[in-house]
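The complex appears here minus one protein chain, its other protein chains still in place.
Up next is subunit A:
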Amino acid sequence: MWMSIFTSVEVGLMFALMALGVYLSFRILDFPDLTVDGSFVTGAAVAAIMLVNGANPLIAVTAAFAAGFIAGVITGLLHTVGGINPLLSGILMMIALYSINLRIMDAPNVSLLTQTHLFTWIREGIGGTWAIMGVMVAVVLVVKVLLDFFLKTEFGLALRAVGDNHLMITSFSGNIHFYKVFGLGLSNALVALAGALVAQYSGFADVNAGIGMIVIGLASVIIGEAIFGKKTIIRTTLAVIVGAIIYRIIVALALRVEFLETGDLKLITAIIVILALVLPKAIAKQKETMRKRQRRLRLSAQKG
């Protein structure tokens, strides 16, 4: 039990990077980007192939990041230059990436069990139960702090305004096409980074690993926001990270239920997202009704 939660947190931290990417496209740019399902695997595939060919793990991970960035940029160009609707641009890129990922790996999956990679480094170099957890916490925090800072720069503020009010940012000399393309690039770079880390952690890269990734990202964003709110950027990015971890824990716990099987995972995910979307509203409504009823009671009591 404790072990499975511990692993959930470790994996959750890796998926938190993907969730931050989804947050960037879905919330900041207001662009529901389905590229994620493909770019997650692209990250895994690029890192895996480079590792198999003896590349330095850090370089492999950096290359995965760059590959994700390019994928996102292409989705962005499809939308901005091609004038294709956001959902469709993402779907087209996702489908295209499936074939590209197969080409990169040259097989449906690549095993990393015998390779030296980031986590074998950490296990051997630092050692102990907490090594991977510690490193991942550090990595995620660094990404979070950088992202927080970035979103408050002149450039980052303009990026946020693009998703918020594109008419306004155009009238203040912001090129919305450029910001969208760059934002989607950064988003998918983070997703691919997560893909590269997860592949090394689980010891393989699989061409089907990305299916439903966007929903998992959304689940993390929505769970986090539902629990922690989204008052400031600093708080929201933290919420997204914790949301990703909570999601993993819920899944781990759900899978311990007798009658549920591994194949039910996607269904569980969908139900979690639905609950996270519906519950906060229902709770708020219930609170409002209670407040009204109490006020009525008080008023009628005063009237006597």
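As a convention for this text, a residue touches a chain if its C-beta (ideal position, glycine included) is under 8 Å from a C-beta of that chain, and two chains touch if they have at least 3 such contacts; residues count from 1.
FYI, contacts and distances are computed from a predicted model.
Colleague: Looking only at the UniProt record of the hidden chain, which name from "succinate dehydrogenase", "ABC transporter ATP-binding protein", "Outer membrane receptor proteins, mostly Fe transport" or "CidA/LrgA family protein" is the right one?
Modeller: Missing chain, per its UniProt entry: "ABC transporter ATP-binding protein".
Colleague: Quick one: say which of A:Ile91, A:Ile176, A:Val207 or A:Ala226 touches the chain that got left out.
Modeller: A:Ile176
Colleague: Give the residue, chosen from A:Ile5, A:Val52 or A:Ala158, that touches the chain omitted from the document.
Modeller: The missing chain is touched by A:Ala158.
Colleague: So which bits of subunit A touch the chain we can't see?
Modeller: Those residues of subunit A that touch the unshown chain are 149-150, 152-158, 160-161, 164-165, 167-176.
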